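Worksheet for the structure shown next.
Every protein chain but one is kept in place in this view of the complex.
Labels run A, B and C following the written order; every chain starts at residue 1.
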Amino acid sequence: MSEPLLQAINLQCERDKRELFHDLSFSILPATVTRVEGANGSGKTTLLRILAGLSDAWAGQLLWCGEPRSRVRESFLRNVLYLGHRPGIKPLLSPLENLRALMAGRRPMGNKALMQALARTGLAGYEQVPCRHLSAGQQRRVALARLLVADEPLWLLDEVFTAIDASGVVAIENLLQERAAEGGAVVFTTHHNVQIAGTKRLVLTPGAVGYDD
Amino acid sequence: MMIKPLDQAVGSIEAMKAVFARDMKVAFRQRQDLLNPLLFFMMVVTLFPLGVSPEISFLQEAGAGILWVAALLSVLLSLDHLFRHDFDDGTLEQLVLQPQPLFLLVLAKTMAHWVLTGLPLVLLTPVLGVMVHLDGNSIAILCLTLLIGTPVLSLIGAIGAALTLGLRSAGVLLSLLIIPLYIPVLIFGTGTVAAAAEGAPVGAYLALLGAFLVLALTLAPFASAAALKVSLSNS
Amino acid sequence: MWPFFHKLGSPKWFYGIATRLMPWLLVLGLLCLGAGLVWGLAFAPKDYLQGNSYRIIFIHVPSAFLAQSIYIMMASAAVVTLVWRMKLADVFVKATAPVGLVLTFISLFTGAVWGKPTWGTWWIWDARLTSMLILLFLYGGVIALDRAINDEKSAARAVAILVLVGVVNIPIIKYSVDWWNTLHQPATFKLTEKPSMPAEMWVPLLLSVIGLYLLFGWLACLRMQTEILIREQRTRWVQDLFHVNEGVR
Partner (left out) sequence: MAFDSFGAFLAMEGHGPYVWASYGVFFVLMAVLMVGSYRRRNAVLQSCRQHAGSRSSRAPKPDSDTAPATAASFTRVDVSQD
């Protein structure tokens, strides 16, 4: 059995005087896909933002490779890739420029690999067009192109299937499955009917939390 | 196959350069926006001869103060955009999640802001200085004080911009929080020009403004970074 | 160290202590302030230069003094909020900022009124008054930011950052305003700087300063209790508070 990458112990979160979850404990192991489930407003996005290190509205313990996360912040951030509701794409820049800017602080790479990644998300021919001329789904694909070159062991993906067409969804399912087979860990939320074999489920219901393998 | 945790791949300076370069590129894609603070600067200066008096003696006496106040207001006006667009499109989240000390990235963003707003204001000052009948020496000193002072305005302003990010009526609130903190820079900026006009040596005053800049450079990015984290956590 | 801090930060513990402390603070505060003001108004000799208008000093100086120290106290609490995340610290900042604002306003108002018989004008851009005016703006900013942020924890931390930025700036502001004052104004005599003050004047002044501090202590306890009750409404200890009371009755 391998060491967990990320471990949550008795996680508790309260927003605007409403408790979203409490006593939430789980481990994210390498080579797993975990789907966070729950109704609207059950705290899926909040949980992912907490795991990514964007939200401070939590209590409990978060361990990265066995160490308290706050003590290893920069190494933690290097090892985690988070894609949120907002794609993180500048409308004035082209897909290529956006991708390069997103990679610059983590792992800069040459244009060739980036062009290839964009082509494989179905954006061939659009590399130099300002993103504001692209559709919502295409902008989302620019953000997803990062996954094709990412080396981070843990991916946190919040509603990545939004605005993606049916064939795209299938392709991304395959990508996540392959990633897990390589040994990466993926945690994601979606309201789409996504089929990935061996997916673990983390269910958030008000007041009680279920986690099964 | 197993994936091992990764080590840092990029130096902080590289990351800062990338943030700076991206902000410059975005700004130059929308060049007309760069003109707005400059136009505002000129308009505010124009209001004084029209609203108070076009007399040469008045303008000579008040000119440096007018230009400083106008520059301060234009910087204030532009601050609202410092983080807002990044916040709206999600790039700010990705910035905070970069495996780098956040204050350095914020510093890079603030420097880009100064190059795009403060510096053009300084370059425009000689023209407006002539229009309010300042003499050559005063204009030179005024430009120098603005050159040292406007980065301080950007650095302190970034704290306010980060604190008010995502709030309703953030623009007004930003001004309320920041204007009191601008007062020392304003006092020494205009005071230096006044002292120069009386023939007093200004080296010490300029050094003091420089000290403000050093202090702001060392402390303000930490405050902005902390404020950014709070604002993002709240969104 | 840690258990002590923990206890100090517990709202429940503070609520109890405050309840016991408040009557003392109120009675002693009113006594000191009353004695100081009656003495100052009716019995202290009149000033040879300013006449009877100087009697404003007995409220002007205490409120100005307290207004400044409240900001310093808020800054200390802000450090505690940011470093140790102690709940009580941000309750303090939230509860006392409006008190600081009111006291700053009082000191400005009394300073202006005092200026009329002394300088012949209601407002003079004197270094001290100008600094107080800026302090009023700083308090205003803190309160405005606190009101603008809905989430309690975020508001606490944002306000703490702002207060700390402000407190770093206060000495700089004070220094620059003093310098600006000498640049623009011939030296006038300062309102509150006396070469030497006889005991009949400074003793009542000291009494009213102490009295106002004690009253501030009472106000701080009261307002913090209010804030704690609002925040902890749903917790067991607040609900127990009333069951115990009903049991006694």
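We adopt the following convention: a residue touches a chain if its C-beta (ideal position, glycine included) is under 8 Å from a C-beta of that chain, and two chains touch if they have at least 3 such contacts.
All values reported here derive from a predicted model rather than from experimental measurement.
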item	value
Residue in contact with the excluded chain [from C:L21, C:L41, C:A144 or C:M197]	C:L41
Omitted-chain contact residue, chosen from C:I59, C:L82, C:L136 or C:I173	C:I59
Touch list for chain C against the chain that is not drawn	37, 41-46, 51-53, 55-56, 59-60, 63, 98-99, 102, 105-106, 109-110, 113-114, 116-117, 215, 218-219, 222-223, 225-226, 229-230, 233-234, 238-239, 241-243
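Keep in mind that, in the parts below, only the chains that are shown with their structure count from here on.
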item	value
Between the pairs B-C and A-B, the one where more C-beta pairs touch	A-B
Most central chain, Cα average position	B
Rounded Å distance between chain A and chain C, as computed from the means of their C-alpha atoms	48
Inter-centroid spacing, chain C versus chain B (mean Cα positions, whole Å)	33
Gap in Å, rounded to a whole number, between the CA centres of chain B and chain A	35
Chain C, residues touching no fewer than two other chains	151, 154, 157
Residue numbers of chain A (touch at least two other chains)	56-57
For the chain C and chain B complex, residues of the former touching the latter	82, 134, 137-138, 140-141, 144-145, 148-149, 151, 154, 157-158, 161-162, 164-166, 168-169, 172-173, 175-177, 179-180, 183
Residues of chain B that touch chain A when the two form their complex	1-10, 14-15, 18-19, 22, 25-26, 29-30, 85, 88-91, 93-101, 105, 229-230, 232-233
Residues on chain A engaged by chain C in the complex (per definition of touch)	15-17, 56-57
